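Removed: one protein chain of the complex. Kept in place: all other protein chains.
Take a look at subunit A:
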Amino acid sequence: MVKRRTAAVLPINLPHLQHLVKKDPKSYRDEFLQQWNHYETVREIFLIQPSNDVTEFNSLIDFIAQTCNHYTDITKDFSKELMDLLLKNHDQFPFELSEKIVQALVLLKNKSALSPIALLQCFFPLFSSNPSRTFRELLYEQVSLAVRNANKKAKDDKLNKAVQAALFTLVETSDTASVTHTDYSNKKHEYSPNELSGMWAVKMVQDLWKRNIWSGDARAVNIMKTAALSNNTKVMLSGVYFFLGADTQGEEEEGSDEEEDTDVGRLKHQSTINKKTRSRETQIERIRARMKKKEKGKLAPPTNVNFPALQLLYDPQGFAEELFEKQLVNSKRSLSMEHKLVVLRLLTRLIGNHKLTVLGLYSYMMKYLTPYQRDVTQFLACLAQASHEFIPPDVLEPLIRKIADEFVTTGVANEVVCAGINAIREVCARSPFAMTADLLQDLTEYKSSKDKGVTMASRGLISLYREVAPDMLKKKDRGKVASMELKDRIPIRFGEELNVVHGIEGLELLEKYKNEIKDDGNEEDDDKWEVADNDSDSGESEGWVNLKSDDDIDISDSEEESNDKINTEGTSEDKAKSEDNENKQEASNLAARSILTPADLEKLGELREKANVDRLVHGPKRVHDNDAVVDAYDIEGPRKRMKDDREGRLARVMEGREGREKYGSKSNQFNPTSLSNKRKQKTKNFMMIKHKVKGKAGRSLMQKRKSLRDHIDREKKRIK
């Protein structure tokens, strides 16, 4: 009998077949073809008779997506078919099916059977037309993932461009789709998918910006610009918040970095010596966590320079004007007060940042500058942001006059006066010409007010004008330095830029430092040249050597190398000596005399920082730095805390107790029961148990004997 060929393994379910196909695609071609035919018929059936039971269709799609790369000749149209299917019928499909198709398409993209751009081109139209939220969430997730993956190794500019173009159109269409109409019924306004698509687009840009994938991308910024100008309130708001928030994000990170500069080594050392308390332990824990975070940050790949989004705008003046026209003074647009305020914040920040002129804004803000206006400090802060030195003084003057009239009068609360003067100071710090001498002198009278806030505000104003234009102040307010300098002072003129640093900022500090170092070096040079060497290395012009690499002590260095190092150090020492000699001749300008090395520049930064700290500690608390951002908190001034009522006090107490353990000894922490009665008896006062003791002792012999006998009997019974 002829032995038959062992029959090929015939698969009975799709996962099995999938496994077999992956192992040996050539010999299972027929089976695959069969399933391909099956898929086609099932698809036809599904199109004729859509049902909710899509498990079979799903599994077929899955199977083919997984294996199609082995049979490209049969399945070359598969991805196109799927996309057609999705695009034409997505709104009727049950969620599982559309999800499966999306997954299959992503799989095909990963198998490079489909270009990412084609995939995204298929997905984007669905954003605006699919009614299901979950589906759009899925799409969002996939698109975002695709972009992130594409940009993982290097920036994929082509893809980014395509996606950004698509997002741009999404934002634009959502703008045209929405029709603003006042809705008097209390019904919640339902957004159409078309409108929401703008939201998704904005969200995506924001997300990718945050993830440092698109940060610093001018095109992304301009998408957000379009969003901020949208008629759709939601889209508009998220666009505006992007500009307001994207800037602060970087600063926050920096701020936290600066905080970390606490001396870790010292703290660790202290922890070994000092008494170990819980608070110290938590402190160490906190620092350790922070260090870990910092390390992680170092490990992360260096991201591109994060320009603030506001700086990347193509046409800030046009944007500002359009923002003002479209969102604030548009009669068809009725934003709520909060939203207006947000837009105003962005607009004024734009103006302050780029020194723009939108003259309509100031008359527009006029009506909001009354003490009764809600959030008036915000408005005042906005006004301060919107003022800069290039605004004609006659535009700002009426505003300041109004603030003075409305806020700084008798018959209003001290807080109001304080806010008014602070606001005027902030405006005048940026645009000093808006003030007249009479008004200034009136306002400075408030320095002798009884309220602390008002006094401080008034003094702030005085100190500001001491710097800017002391001649406008009363004689007695000018102060010693200002009145001494008054003669040879060049008065500022309109149109001049304020706070411009000429030359290199802090150069005189460096010069001073160098002189000091030179003296020190001379003293120590003879006996301890190593120290001097260190100094010359860090402070001087030795070379364009990276400081850090010098500082690092490489243990694996061979001896030869270290010898070399010593040699070079020796030569540097010689150089330093010669330079020291030169330095003896006093020169007025260091920069003119020598070239600043990176080491110098680093030192310069250090010195500047130190000077800042010194000023903060010893000098006036506030410096008139004309930041683009003004906080409402600055306007409000110091607030005296009002006396709490009982609830408030209790809440404060409870807040303090949150998360702390209970006081009390820790000895019986694990034994929640109290002492036994026997134990308690031992510590009882004798007088309390005297009668008991006395009763026992004063018994007659008979009674004693009886009780003893009883005891013996009891014991015997117990033993038995």
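Quick notes
Here is the rule we go by: a residue touches a chain if its C-beta (ideal position, glycine included) is under 8 Å from a C-beta of that chain, and two chains touch if they have at least 3 such contacts; residues count from 1.
In the analysis below, contacts and distances are computed from a predicted model.
The chain not displayed here is annotated in its UniProt record as "Pre-rRNA-processing protein", chosen from "Pre-rRNA-processing protein", "aralkylamine N-acetyltransferase", "Calcineurin-like EF-hand protein 2" or "Alpha-1,3-glucosyltransferase". Here the missing chain is touched by one residue of A:48, A:273 or A:702, and it is A:48. Taking the complete complex into account, residues 4-5, 7, 10-14, 17, 26-27, 29-30, 33-35, 37-38, 40-42, 44-45, 47-49, 73 of subunit A touch the chain not shown.
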